[in-house]
Each structure stands twice: as C-alpha cells, then as structure tokens.
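Removed: one protein chain of the complex. Kept in place: all other protein chains.
For reference, chains read A and B in written order, and residue numbers begin at 1 within each chain.
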Amino acid sequence: MKATRWLLFSIFILYFFLLGPFVIIFVASFGADATMAFPPSGFSLEWFARIFEQEQFINSFWTSLRLGLISTGVSLIFGIPVAYGLVRFQFRGEDAIETIFSAPILVPGLVVGFAMLNFFVLFGRINVFQGLLIGHTAILFPYSVRVTSVSLRNLDPNIEEAAVSLGANRLRAFVLVVLPNMRAGIAAAFILGFITSFNNVPVSLFLSGPGITTLPVSMLSYMEYYFDPTIAALSTILVVFSIILVQLAERLLGLSRFV
Amino acid sequence: MKIRNLFLFALAFALTSVAFAQDTDTLIVSTFGFNLDVIEENVTQPFEAEFGVDVIYDTGNNSDRFARLQSMGDESEVDVVHFAGAYTFRAKEAGLLAPLDPEMLENYDDLYEWAQDPIGDNSGVAYAVNSYLMIYRSDIVETPITSWADLLSEESAGFVTIPEMSTTFGPATLIMLDMALTGSEEPDYDAEAAWEALPALADNLVTTYIRSSEAVTLFQQEEAHVGPYASFAIGNLLGTGFELESVVPVEGAVGDPIVVSMTATTEKTELAHAYIDWLISYEVQMAEAIDLIDSPTNSVVQADLEAAEEGEMMEACALLTCGSDLLDSLIFLDNAEIEDRLDDWLDRWNEIMLG
Partner (left out) sequence: MRRLNQTRTISLLISPAVVFMVVFFVVPLCYLLTQSLRTEELGFTLQGYTDFFASRTSRIVYWRTLRIGLLITLICAVIAYPASFVIARAPARYRSLAMSLVILPLMTNAVARTYAWLIILGRQGILNETMQWLRIIERPVRLIFTEQAIVLGLSQLFLPLMVLPLVSAMENIPDDVIEAARSLGANQLTAFFRVIIPLSVDGLVLGATLVFTGAVTAYVTPAILGGSRTLLLSTLLYQRAVTLADINRGAVVAVVMIFTTLAVNLILRLLRR
C-alpha cells in the first residue's frame, strides 16, 4: 500500500527530527576536541569532569532543584483547593477564575519575568530567591489547577457524599477520601510542574540575581563565553535524567494523558 | 507507597533549604561570568580566607549587569562592580558608583597612571586592560592584514565580521577605521570618513556580532576569516584550532580598561576597598597573568613579566596585553565623546545595516 509506506515515512521523519539532535549532543559530549567539531576526532570524558569544576553549575543546579520543588509544592497547596472548588461547585465567575489560572500559559514567560522584576523593584527588599519562587509558583498554576482537575473530574462525587453521610465532616472527607484518590493527578502535576520550573529560562532570566541563578540560565551565560562541549556533556546528563523521569512517570501514571 | 515517599523527600528537602541562612559577612561582587573557576582559586578563596568573609558573585555581561544595577536602584545589594570602560562611564554618569579613596588602596601607586583613574572622579581603578585588535585566518587570507582599512578588502568579501554598534567596541571599530581612511594620528570622534565607507563595509560582512561568543562561533564555523576582536577572547579564538594570526594594526590597537568600582549603595566601604586593593596587588595580578585570565595593570607585574626570558611568565607576556611596546601603542578613547554621539550612531547604524 502506498499510503501505508507514506505514513511510516512520516513517523521516521518525526522521530529523526525530534531525536536526531539528542544523538548529536550525546556524541559531541564524549568528543576529544575543545570545539563543536562533529564527528569528534576522539573519545574523552574531560567535559563531564569540567562540569563539576564549574561552581556556577553546581550552585545553580541546587538552586534549580530547590526552586523547582518548593514552587511546585506551593502552587499545588494553593492550586488543589481551586481545582476542587471549580470541579465540585458551580458559581458565578467560574470562567474568570479559570482564565486567571490558565493565563500564565498565554502570557509570554519573558513578559512575566520582566513585569515581575519591575514590580518587585517597586517594593524593594524581596530577595532574589523569593522573587524566583513567586515567579515560578505563578507560572505553575496552570499545571497545578488543570491537571489535578482532570483527576477530580474522574472521581465520583458520591464516594465523598457517602463519607459525609457516614459522619465525616467535609474537610475530613476531603483529606481521607478525595486526596488519596487524586494522587495520580497530583503526582502528574508535581512532575510536570517541577520539570517546567527546572527548565524555565525566560522568567528566571529576569529574576536571577547576585549569587542565585538557575541551571538553564547559567548554561546560557556559559555559552556566552565558551564553546567547548561542556554544555553538551551537561545536556547529556540532563537528558538521561529526563528519560528516567519520563519513563517513571509514564509507567506510573500515563503522563501523556495530562500534558 | 512510592509517590508518598517522593513527596516526603521533597518536603524535607524544601524545609531544610528554607531554614538555611547566612551568618558570615558577605561582599557581593558583580562580575563577568568568564573563567570563574580560575578566578575563584586565584582571587576569591585567598581573599575569603584572609578577611573571613564570603564573596558572592552576580555574573553576566556588561549590559545585563548594568541594567540590573540601574533597575534595582537603592535596593541593589551589590557592593563592588567590574565593568569595561564604557559601562563604568555610564554607571558613573547614572550615579551608581561611589568614589574610591586612593589612600585606602595600598597598591594604588603601583598601578600605571592610566589605570589609576581611567574614567575620572575616582570612579574606579583599572585592574586589567583589554586590547581591541584584529585577527585573521592566515591560511586563507593571502594578503596579510595590517590596517583597520583591511576590513574593506575585496579578498575577504563576505567573510568579515565586526561587533554591533551597541557593544563595548562598536564605536571603536568605526573610529579606528576612520583613522585608517583619513591617515589621521588622532581619533576623530565624528568619524565621517568611516560612516561614508560603512555601506561598503556592510557589503563585506558575513554578519555582525554582539557577544564575543558569536564571533568565536563565526570563526569556528568558518563563516568569518577576518575581524577585530577583544583580547580577552584570544583563548577561545585560538581554541578553534585554525591558523589564526593576531595583529596590532598600524593605526594602533584600542585599549579598554577593565575597571573595578564601588557601588553608591554599599555600606561596606572598607571591605570593598580591601577587595579592590586585593585585585590590584602583585600576587593576584601575577597569578591572573600567568593563568592568562587578565592583562595586568600593576606596573611592577608588567615589568617582571616583560623582563622574564623563559618559563610561564614569558609565555604569559607573549599572549596578553603586555610589554611596553604594545601598552604604548594603545589608544584610549574618550568615553564622553562616544556617549554623546551614541544614540545618533545607533540609528544611523541600523539604517545602513538593515538596508
């Protein structure tokens, strides 16, 4: 069948285009040349060693990790009740609320970062990490609200009603019955949120400050001066990291349903 | 319950890291993100040990850090800044810097005279000097490059790159080209001859660059064969592995002081002076020179480097902005003259370059 062959070809193109660059990064990171030569002339691990000599990468890695975990956590603490309110109740202004929480997807990250920086300056002493935390928390709301809503919608309200009729108050019913049933959605939102924060450049670019930079921003500024394959080596590590995370998430939760 | 463990770990991690606070005295230094690992070893760690303080870096290129300093205003926490000459001038004009007290700098007298107060009003001392000269592919370009006017050479048409007007050395390119075209010994800040030649130069370009990394990428990818460059990028340029020859054009090279200053908002005047004094001390300047990080402005260090007849000191002197011949040929441009014209120049530049 001609059409079948054509469809298979399209699959090949898709994956070639999507994954080809990763193969190149991978090969380049083991190259012996100090430049971006491809294919490299020999094998070397020195670029991996160099990552750990660069204090900026180590520091910014910890900053990104901390920032990702805390901002995702905070946005979930704020976001889960919103998801619950939106799914379980009907009220006036529901559309407006939903719009506010999906707005960070529509507003360009660079604009968010710029606006927040100008705004924080107005108020003065918000320290750099707090600034980053606020910025990241805000841009994670779409995930924490929408993704958790999905799992709430799939949950039969009658289960909760049953708990209430058995004498639990609303809060207890929520904590004991609803939350455990939402855990796949919460975990998916956590992973998505964490990854979004960990990879974010535009917002962090404006909100970084003395001594506190995120990993992607420090990679970007490293590239301003150096062309050696250290960035490739670091990218390889990050890609392996994401592969593990994606596999884990897909196995545990079927992540692709939530993206 | 895997998922719960994940959350518990995350929560514990988050809590411990929030509780983590600083108690030692800190000095916040805004500097270039270049060679930080070596600088850490040569400058920062010994300084921290000597004074019992923590040095925190705010890194980025000149313009990013300048903008940050300006937009933070009184809320800026930065104590000390490193800027190229033009940005020190801008920062001084914007009232972002506090004057230094030379009395508090023990090594002040060892500095060359041009390094003691390069921007005026004691707004900072030059702890390093950068030179702006030309580099070309000697295996491809047959007629050796000798003058700034060689940017217009037909042989290299399509393979020339120069920095954008908005960068540190943008205006310098034009002023030096003007000197080459008019044969004048002194820089003419109107540079009319160069402006007239700019459309021709534009036709010769592969593209312009803003960041030195873009220039290196262009040489790396063999898109560029000829171009001016700032000496701090020499390591990266030679790292491309091609036969590159660096030249001081007959009209001279442009010198740019790399200045360290104290911010107007700092409350740590003494510590800031101590740090600045540290940067210009013999030991630090020598260590930085030998590691090819910065070209020294301490005249004693320069004299020792020039006198060295072998070993790493001699090698360092060969690669850095070093030696009385080169230092004497440097032309230091007047930042005030340039700044006056810059807005017009940017418009005029864009008109030609976009055309």
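Everything below uses one rule, namely that a residue touches a chain if its C-beta (ideal position, glycine included) is under 8 Å from a C-beta of that chain, and two chains touch if they have at least 3 such contacts.
All values derive from a computational prediction rather than experimental measurement.
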item: Residue, one of A:A32, A:I58, A:I97 or A:A168, that touches the chain absent here; value: A:I97
item: Those residues of chain A which, in the complete complex, touch the missing chain; value: 1, 3-4, 6-8, 10-11, 13-15, 17-19, 21-22, 24-25, 28, 36, 38, 78-79, 81-82, 84-86, 89, 91, 97, 100-101, 103-112, 114-116, 118-119, 122, 134-135, 137-138, 141, 145, 170, 195, 198-199, 201-202, 205, 215-216, 219-220, 223, 231-232, 234-235, 238-239, 242-243, 245-247, 250, 254-257, 259
item: Chain not shown, touching residues in chain B; value: 63-64, 66-68, 70-71, 164, 166, 206-211, 214, 217-218, 220-223, 350-351, 353-354
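Here, only the chains that are shown with their structure count from here on.
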item: Chain A partner contacts - residues on chain B that touch it in the complex; value: 2-3, 6-7, 10-11, 13-14, 17-18, 28, 30, 32-34, 36-37, 40, 56-61, 68, 71-75, 77-78, 211-213, 216-217, 220, 236, 239-241
item: Chain A - residues contacting chain B, complex; value: 33-36, 53-56, 65-66, 69-70, 72-73, 117-118, 121, 124-125, 183, 187, 190, 209-211, 213, 218, 221-228, 252
